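Structure provided below as structure tokens; questions to follow.
Omission of a single protein chain aside, the complex is shown with its protein chains in their original locations.
A, B, C and D label the chains in the order they appear, each numbered from 1.
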Amino acid sequence: DPMRVAFGDIATVESLHLLAALERAKEKGVDVQVTFLKSEDIAAQAVVSGQADIGIGGPYALLQKVKAPIRIFLQLSKLQFYPVVNTEFYKEWKDLNGQEIAVHSRGSGTEAIMQLMADKNGIAYSNISYVPGAEVRTGALLQGNVKATIVDSSGKRILEKEAPGKFAFLPLGEVAATDEALFANTDYLSKNTKDVEILVEAILTTWREVAADPKATIALREKYKLLPDATPEMVADIDPYFAEAAATLPLNGGGEDAAKDDFDFYTVSGALEGKAADLKVEDFWDLTALNAVLAKIGTK
Amino acid sequence: MANPMPARAAEQSGTATSDAIVEVRDICKRYGDIEALRGINLEFERGKLTTLLGPSGCGKTTLLKIIAGLVPATSGQIRINGKVVTGPGPERAFVFQDFALMPWATVLRNVSFGLELKGVPQAERHRIAKHYISEVGLSGFEEKYPHELSGGMRQRVGIARAFSVNADVLLLDEPFSAVDEQNRRKFQEDLLQLVEKERKTFLFVTHSIEEAVYVSDRIVLLSPRPGRVSQIIEPNIDRSAAPDVIRRDKGYLDVVEEIWQGLRQYAE
Amino acid sequence: MANPMPARAAEQSGTATSDAIVEVRDICKRYGDIEALRGINLEFERGKLTTLLGPSGCGKTTLLKIIAGLVPATSGQIRINGKVVTGPGPERAFVFQDFALMPWATVLRNVSFGLELKGVPQAERHRIAKHYISEVGLSGFEEKYPHELSGGMRQRVGIARAFSVNADVLLLDEPFSAVDEQNRRKFQEDLLQLVEKERKTFLFVTHSIEEAVYVSDRIVLLSPRPGRVSQIIEPNIDRSAAPDVIRRDKGYLDVVEEIWQGLRQYAE
Amino acid sequence: MKLFGFKVPMMTSLLFWALVWEVVGRMDVIFLIPPMSAIVSAGFELVATNSWQNASLVTLRSFVVGMALAIGVGVPLGIAMGRFKIVDNIFGLWVNMFVSAPLSALVPVLMILFGLGETTVVVTVFLFAVWIIVLDARAGVMQVPPSLIEMGRCYGASSITIFSKIILLSALPEILAGIRIGLIRGVKGVVIGQILVSIIGYGELFELYSRSFDMERFWALTIILFAAAMLLSAAVELFEKRIEYYAGAR
């Protein structure tokens, strides 16, 4: 049986390492079939309804609500976001009191971060609008349509390049939470242990390779002929992106620690209901495959 | 209003049984709440042209379609050659007011369509169709499509099609109403020649009194809805005379006037 | 084909200038490559009813619209009361074949529309409109909408509207063609009464020879496209007689026959 | 319109607009509008890329399959609705509803029923196109002149003969008109399906180009797609014109 992976995004430079890892899993004999979907929600929905085996995203809210037994089994990335304001209007967190901000979507990590920071700084936003896509928010900032939002690292770079000094990035405390993870139906996980382990191993080894040498992604792209029609601008973006991202890649696949962090973060943000302490890891994570792989390749 | 059946009409329906090809017996027709026809009794003689005339909406078309077997009567019988019929049959052919030509077919195919449906082989049906096409004066137009013809020519195609199946009775519902006045006059003259030549029984519906008197052997006047036979008139015009002679014949003019006086009251 | 203008017509166009309200001078009309009218010269006398008659497509409607100023002539002039006109004017009113009634307006508003456009105050124009509505026999229908009327009644609305603007010349393009035969006869009689009463100049287009002869003081026969004046006939019928007397008058029948013989060749 | 006595074909104004675009693009007013010439040259490059060819193939496949289904289901259903009152009663509500419903809202639901990827896109195409095809086929059948059917009956035709020799042929112009509008809607459907659910084919390219602000390619792709929609409908229209006399003759 093929392993059907639902990816809630299109293939871009930022997912090069994942694409490469999937190619490696293929080499090891797992018939990976990736479908690119409009959004994480649709990817999650595909897994819930059984039309995909593995989904990519951060589906904590879904995990708590859905009737189907879905579990996360590998953390792919942590939240890497940068709250940013237009300096013509705001300078610091306090200025955002009673102001409007834009985040990715309802219940998303971006909203969680902004909400967390609001609590920390004792402020409240007048309104939160949902603007999916960091690049859209970046564009909106540049166009002046949005004055305060939260962007990803490539958005940060664009802002710094296009309008140096016009935007200020607000300080962010320690945030360690899952941005993207792999999840699947428990049924699938127990029936396809081998394939899942191969996938997990491929990802972890690739992650470690990229962490060791961010330029490895360029080689990987050439080796596996990934994104063949990428424009020169896109290719030029690979190096800086991974240079920055490499440091934050989770090299041990998250696991129990990550789960605990996520509970703390997402209960505060409101995506998860209840107290963080009451949540059980086994209700959200299936660690079998990860532990088996880590036993084989060791932790870093 | 009582059914005014004058003596002449009564006599008529009593005697004509001998050679009646079409017999209409106690036909009534209702469309839902609308009573279109009430107790129609008529005979149509073989080889004659009979016209149905009456105010708009009196049921002329309905009666003709009942005879054709296209519309079922609510009660009553239609007999053709003495046999009761309930649907269309090969002895009757209908000529439609709107021509009913198939726009995607040539004149030839339209004319031979009746034969095509009967399963006549192509060569044979084309031969017959061509004969009637020339008979109605359309030779040379065989490969044209209806939209390339004038209204008058289209109606001729419809008539040729009706002839080609060799039915005994031809039912024509206002065949010339879509044709302009001057061509209509011409048509009437042509029709008389065809009647002469083909020796068929014609049942003809028209609104035009002159037309009715000019072409008919017998005229059935219907009263307004519910349609009943109000009068039967036999113009008794000498058809061997030239058209212009007929049109200024005293008998002709008298009949026209008589009918007009009868129908006038129903005009708006 | 040469333009056959018989002696009678030549005389006519020579003498009528004295009281001609409408003069048509050398009118030619082309629609792209189609030559619709060629060298038309005509006079229309005040207070008379003149009919344009001719085979289909010969340019009757075109000529009437040129006179109305609705269609520009390619060359030639139209004079009304001696003055050259190039567009519609208050001395002329048009009655359309398809009635041209506004479906969203009542009979009253339709009839008074010509006055409304002229800026006549509402009370005044309603008074005038009501007068003509009753004149054409539609009293009581003032508040009805066109779709609630029969074809014949709609045409009467069109005629009342033309009367209401008090134009000297009324141009009627096949006004009765959408009305059924029997009502048409009634209309013709009514029209004659109106002509008598209103003493206006009427220009009338029709396909029907009988209608033309029955209603006209003068008949202009047009030849097929390109339309030219082929003959001008004055029926000289005594209009004081009863309709049925007129319809069997020898003079009447002769004129009908004469015209028919002239037009017959153009029928299909 | 006439200019200096010459008849200027209507569509030539598009050239005029292209020129305006070029000028605006050159003035560098906004990054969204690059010069037309840049778009055209990007278009030529784009057509040569593998990803465009693959995307076109995927898009075309979804479109063709979806349209084939829409026509295959829509025409018979429309005809059945035109012929049989009961079918009309049962389906009438849905057809009339869906022909103008905001189907884009339904697309997210489709995935659950039809899976990821092409099937959903095919279904989207089908759903966008089928209703108008049904309605027009129905209208075509219902406006077959009754006298034509009576004529057939008069000459002893069976119901099957009447159906095949008269009704079908007579309804052809409306059926074609429905298919033409269906084609245009189908193109909209394929794009919406690809953009809203499965990011494949042109949907993927659109997303990619708009994310990387690659406006030349974005517009080149748009123009290719628009042109395809126009050409398709023009082709059917041409065919329709050939049988236009149908309407006049009956």
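Odds and ends about this structure:
We adopt the following convention: a residue touches a chain if its C-beta (ideal position, glycine included) is under 8 Å from a C-beta of that chain, and two chains touch if they have at least 3 such contacts.
In this section, contacts and distances are computed from a predicted model.
The unshown chain of the complex is recorded in UniProt as "ABC transporter permease", chosen from "ABC transporter permease", "Multicomponent K+:H+ antiporter subunit A", "Putative acyl-CoA dehydrogenase" or "Hydrogenase expression/formation protein HypE".
Of the candidate positions D:Val24, D:Ala38, D:Leu69 or D:Ala139, contact with the hidden chain is made by D:Ala139. Interface note: of D:Leu106, D:Leu169 or D:Ile243, the residue touching the hidden chain in the full complex is D:Leu106. For the options A:Pro83, A:Gly139 or A:Pro214, the residue in contact with the chain missing from this view is A:Gly139.
Taking the whole complex into account, chain A touches the unshown chain at residues 39-42, 44-45, 48-51, 61-62, 65-68, 102, 105-107, 129-132, 136, 139-140, 143, 145-146. Listed for chain C, the residues touching the missing chain in the whole complex are 65, 68-70, 87-90, 92-94, 96-98, 100, 102-104, 113-114, 116-118, 145, 147-148, 165.
Residues 1-2, 8, 10-14, 16-17, 30-32, 89-97, 99-109, 112-113, 132, 135-136, 138-139, 178, 181, 184, 187-188, 190-192, 195-196, 202, 206-207, 210, 213, 218, 221-222, 225-226, 229-230, 233 are the ones on chain D that touch the missing chain.
Following the convention adopted for this analysis, only the chains that are shown with their structure count from here on.
Distance from the chain A centre to the chain C centre is 85 Å, each centre being the mean of its Cα atoms. Rounded to whole angstrom, the centroid-to-centroid distance between chain B and chain C, based on C-alpha atoms, equals 34 Å. Shown for chain A are the residues in touch with two or more other chains, of which there are none.
Residue ranges of chain C in contact with chain B, taken from their complex: 55-56, 150, 152-153, 180-183, 185-186, 206-210, 244, 247-248, 250, 253, 256-257, 260-261, 263-264, 266-268. Contact residues on chain D toward chain A in their complex (touch as defined above): 49-52, 108, 111-112, 115-117, 195-200, 204, 207-208, 211-214, 217.
The touching residues of chain A, when paired with chain D in their complex, are 4, 6, 9-10, 12, 35-38, 42, 45-46, 49, 51-52, 133, 135, 139, 228-229, 231, 233-234.
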